[in-house]
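I'd like to ask you about the structure that follows.
Some chains have been omitted; the remaining ones sit where they do in the full complex.
Chains: A and B, in written order; residue numbering restarts at 1 for each.
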Amino acid sequence: MNSIIRSAFGGGRGLWRPALNAVRAMSASGGPTPPFTTLSISQPASHVTHVELHRPEKRNAMNQAFWSEMIDCFNQIAEDPECRVVVFSGAGKLFTAGIDLMDMAGGLLRPDADDTARISWKVRQTISKYQETFSVIEKCPKPVVVAVHGACVGAGVDLITACDIRLCTQDAWFQVKEVDIGLAADVGTLQRLPKVIGSGSLVNELALTARKMYSDEAKSSGLVSRVFPDKETLMAGAMEVAGEIASRSPVAVQGTKINLIFSRDHSVKEGLDFAAMWNMSMLQTDDLMKSAQAALEKKSIKQVVFSKL
Amino acid sequence: MNSIIRSAFGGGRGLWRPALNAVRAMSASGGPTPPFTTLSISQPASHVTHVELHRPEKRNAMNQAFWSEMIDCFNQIAEDPECRVVVFSGAGKLFTAGIDLMDMAGGLLRPDADDTARISWKVRQTISKYQETFSVIEKCPKPVVVAVHGACVGAGVDLITACDIRLCTQDAWFQVKEVDIGLAADVGTLQRLPKVIGSGSLVNELALTARKMYSDEAKSSGLVSRVFPDKETLMAGAMEVAGEIASRSPVAVQGTKINLIFSRDHSVKEGLDFAAMWNMSMLQTDDLMKSAQAALEKKSIKQVVFSKL
């Protein structure tokens, strides 16, 4: 619980102050946050953690380091009581070009083993590990707001479909690239895209033809919930949404995320039973009284101080 | 089966005539229908039951009486052979302000018990009971058309997501309010909203930030299927949709609702098996021949008389 992230800034509990202010943090981050080499972590506002995919010179392509750093990063965030919401974005000109083919090729495709069964065994283990890279986003109870600008290609789509709220710029485009390189997407897109978009026909078309989808279609299809003119307004918008979330009871917010994800994968009846069991203890929080009182007194929720979770 | 609703009007089987005509029934209902204190029940047209949430002076806030009256009301409607479709709306200036915090606070949150386990046990029972208030809408095999005007807040969203068809006025707005008062929604919104709207990102944003959604976004996201200029046209539109449904075979209509709800929560294969088993007897209805004959003779379905179900 004494997290690497926090120690990276030499800070004590609750001291995270890597950036002077959110704007600077987001417009001019200086590079990855050690020990990470592909991710830059900052705390642009109270209770908000900003994770930036940071390999701009490589178009934020996902190399081997990235796949394991994501797991460490989100596992730490999940346990960090200071963090109540995450903003995820990409450094540089575009969100991400997807997998870094050059860096990745060897290991995954040609593991060293004595027969086809044994190669298959290892390939399966590798895929499972890579799936975890994005599943940690979903397992982290803190909501993740992803802000996409420019291109979001291949594994980038796998990544954003595991996030909770998707925002993008006018110039953003999305491409389910996997069929173009000879495989069925196996780290999230085929599993999650149909559950976040309302049109089965569109999902199939994107996945089977690898055509680009631009921001207007991303909005009308429901992939993103808002489109912004440019990256600056996008980041401001993402921060605003994150701020709204951060100001509310973490018991309410994280319980909401957990229930929404459970409901997606279960029947309504199962979802209701889960909610009743969840809330049999979660309603016994002081946050309820604090929030209700603020509401009755017409005070802003931002003035209420909630205990850490 | 000798229903309270019917007896409330002193009527015999099939006699329900509380209102002279639909228009009056809907524009000027005089108050709750005894024994109900929060619901006004009328029969504006043949086979159509109108249920109106009727606490206009309290912005239709849901008090303790409401939560149990809904269960009685819809259980009776489910068994009333005269009713084939329900229109649900709110009296006064807006649809509903949601839960009546003043009236509800005590019981739910602080049950009297000897330790945390025992308090939790009771809270779970209470939540389950409250969930039933809206689940009865879904269990009732008659389709429920909900007409929303003005505000639909908090538990109001839980309510409408349990209805089958959602219509609203231009000035309607919707707000998933629960995070604002410190809890994860547990009576339907988190379970049903993701299954009635096509955009996962939007669902999450609404539930995590409690922001308002207006009618245009409600339409484009698919929450409602039609928007009307004002309450009068809304109610006329709701009545028209209800009339279309009421004129069709109740065996066909109610079987359709039952199959749609089953399909939502099961795989396509399971849904098909269910439909085959359902229709092995339901196709043995005279309604099939009556309907087919009307179709062949180009007669309006409204002229066909179907037996009660």
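Here is the rule we use: a contact is a pair of C-beta atoms (placed from the backbone, for glycine too) under 8 Å apart; a residue touches a chain by one contact, two chains touch by 3 or more.
Just so it is clear, the structure is predicted and the values come from calculations on it, not from any experiment.
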Copy count for the complete homomeric assembly [2 present here]: 6
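Definition applied: only the chains that are shown with their structure count from here on.
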Geometric centre distance via CA averages, chain B-chain A, whole Å: 36
Residues of chain B defined as touching chain A within the complex: 101, 105, 108-109, 116, 119-121, 123-124, 127-128, 131, 135, 138, 178-188, 190-192, 194-195, 197-205, 207-211, 220-222, 264-266
Residues of chain A touching chain B in the complex: 143, 164-166, 195-199, 220-225, 241, 244-245, 248-249, 251-253, 255-260, 263-264, 267-269, 271-272, 275-285, 287-292, 295-296, 301
